[in-house]
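The complex appears here minus one protein chain, its other protein chains still in place.
Lettered A and B in written order, each chain numbered from 1.
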Amino acid sequence: MSVDTATVAKIAALARIKVSEAELAAMVPELNGILAWVEQLGEVDVSGVEPMTAVIENHLRLRADVIDPDPLTGGGKRDAVLANAPAAMDGFYGVPKVIE
Amino acid sequence: MTSLTDLGVAAIRDGVAAGTFTAVEVAEAFNANVAAASALNAFIVTTPELALGAAKATDTRRAKGEALGLMGGVPIGMKDLFATKGVQTTAASHMLEGFVPEYESTVSQKLWDAGAGMLGKLNLDQFAMGSSNETSYFGNVISPWRRGDGGNAALAPGGSSGGSSTAVSARLAPAATGTDTGGSIRQPAAFTGISGIKPTYGRCSRWGIVAFASSLDQAGSMARDVRDCAIMLEAMAGFDPKDATSLDLAVPQWEAGLSGDLTGKKVGVPTEYRMDGMDPDVAASWDQGIAWLRDAGAEIVEISLPHTKYALPAYYIIAPAEASSNLARYDGVRYGLRELPDGAGLQDMYAATRAAGFGAEVKRRIMIGTYVLSAGFYDAYYTQAQKVRTLISRDFAQAFALCDVILAPTAPTAAFGLGEKSDDPLAMYLNDVFAVPASLAGLPAMSVPAGLNREGLPLGLQIIGRPFDEQGVLNAGLAIEQRAGFAARPEKWW
Partner (left out) sequence: MSDYRVHGATGEWEVVIGLEVHAQVTSQSKLFSGAATAFGAEPNSQVSLVDAAMPGMLPVPNRECIRQAVRTGMALNAQINPWSRFDRKNYFYADLPQGYQISQLYFPIVGEGEIDVVLDEKSPETSTKTIGIERIHVEQDAGKLMHDQHPTMSYVDLNRSGVALMEIVSRPDMRSPAEAGAYLTKLRQILRYVGSCDGNMDQGSMRADVNVSVRKPGDEFGTRTETKNVNSVRFVMAVVEAEARRQVDVIEDGGRIVQETRLYDPDRNETRSMRSKEDAHDYRYFPDPDLLPLELDQAFLDECEASLPELPDAKRARYEGALGLSAYNARVLTSDVETARWFERLVTATAANAGKGEAEVAKQASNWLTSELFGALNKLGTDLASSPVTPDNGAELLGLVASGTISGSAAKLVLEKMLASGDRAAAIVEREGLTQTSDTGAIEAAVDAVLAANADKVQQYKDGKEALFGFFVGQTMKAMQGKGNPGLVNEVIKAKLG
């Protein structure tokens, strides 16, 4: 499978990366080179093989339903979560007006 | 007297504990080396005051007769992928330039708790994506090594932990943290003549490490010898309830368990790694490694890892797919860069921010990842790659029925020159051909220096172990180290 300019533009839009026409033109052969190379995976007979889910034998642990058991994973830290915001306003994150 | 900056982790820790020198003296010595090495560009920010502060605390504890910890008095470099509270954390990206976390990663916290201090945040490939440290927004890291041909060509320190490898190799730090997603500890270690270990996936918590590819990312230690790696890894590892993939296992006493005697052990040599057109110096170094391990008492067995060839392509589907999603959070809303062109709406802001905040290689991988997950392609690419990953993991399981550890080269070549491969992504990716299979299988693996090639550049040998058997890996590494007698060091030119 190879990609054309329109497809690459669509992927860039999906990934929310603005690309110029020139960048787009440069990306097409690059991505095609990589995609052609990874396509050798198609040679592998994977019948009856399950996709990997856990690389090392392990079980998903569930945590107890407790509020703020650890300051690192709890709430109540508005200043901390807003500290690096490009536009922290009135205790909110500000973003350009969204018309819904 | 030997310079303090020539000492490793164990020597510093023991010397401070014995009162041979103070932790403050050590920190000052390394701070001075760091300050004098800006030409290497190994650090994004330096934090001499933090190194000194930790050293003073250690000296105070010693004066009171208190225990000093596994890393008591040892200053280290911290890869700038670990969130450090109050200290800028960038992942070497423009996107996170100026980002100062309100939290400390689990691994770095464990190191501080063990008595280590921070010399600074180490440069790396942007978001850990790269094998030469040429994708950093903050500029290339220059390897301290130069070819023996008298030329001054700047060489790659490897990547993505290139700041770490350079700092340790150039004696700017006795040890440094690294992270390994597809070889990012082992390959730079090999390029710069130091040791580095990536433990079993899940040994070190990923909490607070800027994510690249979650199912592969694993922190590890980089230092000048195997013992130092063992000590530091002991301090870094351990169960963390904040990481759902963390292994709920006690951390073994790897340092205490070190032994270079491999009597009764079997070392596997994978046929498929001996590729056509292999660099003769690398092949020779591998043969030498086999001989050393035999000499250490091990039995050598040929093994087969039939899907080796497919590891790299599988990796270049899985890692970008995970990255494309992991990096979606960089959107200019809650932290980091925001590009807001005049009149831009929310979605325009995202696209402009991400265009400006990510470098070319990061964009490339996000694009590949987005494509392979997109409607109609998911099964052909992602599901197929995860099935191949199962087969690669199975290959290793079958091999480990026949042997205890596997010996292979770390990288197909010694360090290459900066700029030599940066125009050809595929050529760059191929550099991780020997490193990636163990990453895909989540196995512990390390690189130790084995000698120099004909150009006078270091070559590394890689040991891969069973899940949870870091001890076996370290011991085989030690056996090589004891026989290689690797004493070469880059001549100071910076």
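Here is the rule we go by: contacts are C-beta pairs under 8 Å (C-beta built on N, C-alpha and C of every residue); 3 or more make two chains touch, one makes a residue touch a chain.
Quantities reported herein were computed from a predicted structural model and do not represent experimental measurements.
J.: Taking the entire complex into account, which one of B:Ala375, B:Ala401 or B:Ala487 touches the absent chain?
T.: Checking each option in B:Ala375, B:Ala401 or B:Ala487, the one touching the absent chain turns out to be B:Ala375.
J.: Touching the absent chain in the whole complex: find that residue among B:Thr60, B:Gln253, B:Thr271 or B:Gln347.
T.: Hidden-chain contact among the options goes to B:Gln347.
J.: By the contact criterion defined above, which parts of chain A meet the unshown chain? Give residue numbers in ascending order.
T.: 10, 13-14, 16, 53-54, 58-70, 72-78, 80-82, 87, 89-98, 100
J.: Against the chain that's been left off, what residues of chain B make contact? List them.
T.: Residues of chain B in touch with the missing chain: 82-83, 89, 91, 96, 99, 101-103, 105, 206-211, 213-215, 241-245, 321-322, 324-325, 327-329, 331, 333-335, 346-347, 350, 370, 373-375, 378, 382.
One rule holds for everything that comes next: only the chains that are shown with their structure count from here on.
J.: Need the CA-centroid distance for the pair chain A / chain B, whole Å please.
T.: Chain centres of chain A and chain B, defined by C-alpha means, are spaced 23 Å apart.
J.: Enumerate the contact residues on chain A facing chain B in the complex.
T.: Within the complex, chain A contacts chain B at residues 1, 3, 7-8, 11-19, 27, 30-31, 33-35, 37-44, 46, 49-52, 54-58, 60-61, 63, 70, 72-73, 77, 80-81, 83-87, 93, 95-99.
J.: Flag every residue of chain B that touches chain A in the complex, lowest number first.
T.: Interface residues on the chain B side: 98-103, 200-202, 207, 215-216, 241-242, 244-245, 247-248, 307, 309-310, 313-314, 316-317, 324, 328, 331-338, 340, 344-352, 354-355, 358, 363-364, 366-368, 370-371, 374, 377, 380-381, 383-391, 393, 425-426, 440-442, 467.
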